[in-house]
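Structure provided below as structure tokens; questions to follow.
Note that this complex is displayed minus one protein chain, with the remaining chains in position.
The first chain written gets the first letter, and so on, giving A, B and C; residue counts start at 1 in each chain.
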Amino acid sequence: MGQIGGSLDAFIGAVHRRAATFDNEIELVCGVFSQSPEKSKATGKALYLPDNRVYESFEEMILREKELPEGERMDFVSIVTPNHMHFPPAKMALENGFHVICDKPMTLNLEEAKELVKVVEQTGLVFGLTHNYTGYPMIKEAREIVRSGKLGKIRKVVVEYPQGWLSKYEEGNNYKQAIWRTDPTKSGAAGCMGDIGTHAENLAEYVTGLKIDELCADLSTFVPGRLLDDDGNVLLRFEGGAKGVLHASQISNGEENALKIYVYGELGGLEWHQMEPNTLHYKSQEGHRLLRPAVGDLSAAAKAHGRMPSGHPEGFFEAFANIYRNFAFAVKAHMNGQQPDPLYDFPSVYDGVRGLAFIDTVLASSSSNEKWTKFIE
Amino acid sequence: MGQIGGSLDAFIGAVHRRAATFDNEIELVCGVFSQSPEKSKATGKALYLPDNRVYESFEEMILREKELPEGERMDFVSIVTPNHMHFPPAKMALENGFHVICDKPMTLNLEEAKELVKVVEQTGLVFGLTHNYTGYPMIKEAREIVRSGKLGKIRKVVVEYPQGWLSKYEEGNNYKQAIWRTDPTKSGAAGCMGDIGTHAENLAEYVTGLKIDELCADLSTFVPGRLLDDDGNVLLRFEGGAKGVLHASQISNGEENALKIYVYGELGGLEWHQMEPNTLHYKSQEGHRLLRPAVGDLSAAAKAHGRMPSGHPEGFFEAFANIYRNFAFAVKAHMNGQQPDPLYDFPSVYDGVRGLAFIDTVLASSSSNEKWTKFIE
Amino acid sequence: MGQIGGSLDAFIGAVHRRAATFDNEIELVCGVFSQSPEKSKATGKALYLPDNRVYESFEEMILREKELPEGERMDFVSIVTPNHMHFPPAKMALENGFHVICDKPMTLNLEEAKELVKVVEQTGLVFGLTHNYTGYPMIKEAREIVRSGKLGKIRKVVVEYPQGWLSKYEEGNNYKQAIWRTDPTKSGAAGCMGDIGTHAENLAEYVTGLKIDELCADLSTFVPGRLLDDDGNVLLRFEGGAKGVLHASQISNGEENALKIYVYGELGGLEWHQMEPNTLHYKSQEGHRLLRPAVGDLSAAAKAHGRMPSGHPEGFFEAFANIYRNFAFAVKAHMNGQQPDPLYDFPSVYDGVRGLAFIDTVLASSSSNEKWTKFIE
Partner (left out) sequence: MGQIGGSLDAFIGAVHRRAATFDNEIELVCGVFSQSPEKSKATGKALYLPDNRVYESFEEMILREKELPEGERMDFVSIVTPNHMHFPPAKMALENGFHVICDKPMTLNLEEAKELVKVVEQTGLVFGLTHNYTGYPMIKEAREIVRSGKLGKIRKVVVEYPQGWLSKYEEGNNYKQAIWRTDPTKSGAAGCMGDIGTHAENLAEYVTGLKIDELCADLSTFVPGRLLDDDGNVLLRFEGGAKGVLHASQISNGEENALKIYVYGELGGLEWHQMEPNTLHYKSQEGHRLLRPAVGDLSAAAKAHGRMPSGHPEGFFEAFANIYRNFAFAVKAHMNGQQPDPLYDFPSVYDGVRGLAFIDTVLASSSSNEKWTKFIE
């Protein structure tokens, strides 16, 4: 794996590295960790990379690695830069024969996302997107319960993603995470809705298998001086008739990272909280069960995404690592000319397009007087 | 107290009686418990009432009680009938000099509600409405925290009220509670939104002190054959700029009575769940506190609505009893020509009007293509 | 009902009154509420009792009430005084033909307890003891699950009762509740172990149906100047081979009233917390279920002790009221010459003896160098 972005002072880059190497399927062999060559070198050194595998630009990395003999060169690139720097390296890597795994939202805008689909399809290479919350074992279980029909037809979906860390004007406090996320040139046209709203949208569609058909959004910017939305409330209508609510916020003061989803069908309901990820509530009018990793009769999918006996809590890194491991399995399968095992799934370039389309749709809806805005295709 | 409605097989009538007598401030002295004279008599007998204080109609009760000497006759009427039978007895009781406490929603429609305001204002008598969830000590505390300014300006409010008990066509199962609540002639123009949506609306406005200014609603009827909405999702905009979400449902399969409210301000947030009513979460980016009755330094309002040392859970009845007790205090004050003590507050006829206006507004919005519908005055 | 003890400034007296009248089966008709005639009168007045039914001593009350015609006089006495004043009125009331319900521990010492058994047996009257925690619906369910054999043979029982309210020398702060509970002449030979340890002992034996056979206790007095134990840890051995732990404390700083019980059998386990009394955890290696009042298929016993639809939390008062209601049913049955319905059970004089024997056993054990002390019969 060659990494693009993720210098020592970045947050998500280190998460990706830990996730990538967690299951001993992936090794970091090269990288360009920063636009600053000094920072990049320092990071490479701290990661025990040889100097000649730490590059000054992603273009250099892709071209130079390509020249290395197979088996020695990186097998894929991992892109962990701010959003505006996703598309260029992803496209170039794919076009030079490298598989790609990329942070979300996939690109700066929908146009890039659609072009990336074409590149992926043309090259036939493996593309993964780190909507990491889908990697939790209990989310796999939730999805399988819906698929099994145990809930009957889905009627209602509520997905919430409140955070509070941007309750103040943190972008004025020299706070790196805040600065780029609230800068339209780096983050894209949406703030909160792009950063975490897309996670909520992806999770809802992943668990239910339903696609949002139309929506009605009310986005807000509460903190004076902020350039992008920091809160949004959305009514959802899904294909097939289910209704729902999605709300996400970075000004919900006191909330940490409280992604939750509730799914209700004719016969039962599910509830899951990211901050207590090892419990899936499975309820019906007849009773309330707590489903837990490695307890009782879980689906093959849930079992395939846990590593521990019951009661040994796995968390954020492990779920993230599941995405990387499954991506690695797909890369291996590709190398061996095999089909990937659907048990080991991960978000795709098409999920990435949905995410960018979601952003465009909520923005369009929020500035419209029409009640319903069709989900942009 | 004379009760109208609440025969032995009714649910809420018995709740009202227990709530009314819980603090030894109120005695049941007469009633008309059913449209069936036999049922009414049987109920009266079971309640140890003398036969001559069990009446055949509310008209009879009001007129006959009025003839009794002061001190012997009932002081007020408690109305616990289905919604269509709230207004007629309330009006007649007031016009004959009796104070009134009434279940919610206050009337069958907004027109009746507005007329009731006039009657209350003209008679100067005490009118109470049993939005019972405002009676919990930790809701009093929440309201005081908002009032104190500790949260700063309120930015976002989320209020949810999912139930699952109408997931099937229960009105076809000879299920009394389901039958009248889904019958427009008895329940009014809304189902779920009238029955529990109004509780959510009332709670949000009560805790925050903010009024909903406009909203965007999507109501649904999921169960085939049902005549009224059984689910609704609503975007809220409050006067002063706060935004919010309200959703209520009676088809959220597996949910019991899961009213929750979240309030976020510039400086902190609150979270409360009706099913664990003795914990108020008070969070900010600096920490997370659990506020509990009789622990630490609570507001006078919270203290005035709890009866027990810490860790002795009070629940639904006790909160309901707080409404009755406070109403009784106001009736006493009226009798003594005094002003009621604002510490012992309870929902008023104006809250009742808000509830009916909320119903009309969500219905209008739900059938409109306009995004925003002004809260009907 | 005639009440002995429970003046306006007492805590538990008002709890008893509310519990007694909650289900409209019991009416307070007379009382002697304090040793001070003024206090007693003031309390009677506040409770709307006629002056001539408020007495100056329990002896007077018993004798004068006895002279009243049947149907007018009290049917039973409720004793809510400090422990040293339980036995004398209980004995006299029974000997004069009145049924008795009494707070716990039943008497000041084991000798009195055993004598009370004789009086109850000789008079054939109804005697109830307010180990109120056995009145919770989910405790009834727990007991029924054990009885049903679903857990298999019971192997381990853990019961804990931590409180923190005596972490300081509150008896020096003119704090009435603290003063008598830490005074051996009023409370008996044990402090914490008598006040709440007996609740824990009773709950463990009630839920499991097992009797403690021997135990090993370590009692402590942590607060300087205190005359009785304020903490105790006990190893338990039950008849039939189950083992267990009981610990109770009034110096567990920060704890409210955190009675919990865990029961483990060959096939599954149960867990219940008094502070969230409406959830019973039923676990096995196959899964974890949350049992809740009015949800799904509960035992007849659980159903008979709840009053509300699901999700409407009942609490401490309602559980207490169940004890009184069941006692009232037994009194009614006695009056009608019938056997009481075992579905409506309540703690008996024999439970009271167990409680006093438990106190004597833990005291003996705590001062012994022998490891095991047989439960005193």
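Definition applied: a residue touches a chain if its C-beta (ideal position, glycine included) is under 8 Å from a C-beta of that chain, and two chains touch if they have at least 3 such contacts.
Everything numeric in this text was worked out from a predicted model, so none of it was measured.
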| item | value |
| --- | --- |
| Listed residues A:V29, A:L47 or A:L343, member touching the removed chain | A:L47 |
| Residue of C:R73, C:K114, C:K186 or C:K243 in touch with the missing chain, whole complex considered | C:K243 |
| Identified contact with the non-displayed chain, of C:E25, C:E255, C:E276 or C:E314 | C:E255 |
| Contact residue for the chain not shown (choose from A:Y169, A:F316 or A:W372) | A:F316 |
| Touching residue (missing chain; options C:E27, C:E121 or C:E266) | C:E266 |
| Residues of chain A (touch criterion as defined above) contacting the omitted chain | 11, 14-15, 17-18, 21-24, 47-48, 163, 165, 255-258, 274-278, 292, 294-295, 307-318 |
| Missing-chain contacts mapped onto chain B | 285-292, 295-297 |
| Chain not shown, touching residues in chain C | 151, 155-156, 158, 160, 162, 164-165, 167, 216, 218, 220, 222, 231, 233, 235-237, 243-245, 247, 249, 251-255, 262, 264-269, 282-285, 288, 368-372 |
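Keep this in mind: only the chains that are shown with their structure count from here on.
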| item | value |
| --- | --- |
| Superposing rotation of chain A relative to chain B, computed on C-alpha atoms, to nearest 5° | 180 |
| Same or different contact residues where chain C meets its copy chain B, judged by the half mark | same |
| Mean-CA-position distance for chain C and chain A (Å) | 55 |
| Centre-to-centre distance between chain B and chain A (centres being mean Cα positions), rounded to whole Å | 43 |
| Junction residues of chain A, two or more chains touched | 285, 288 |
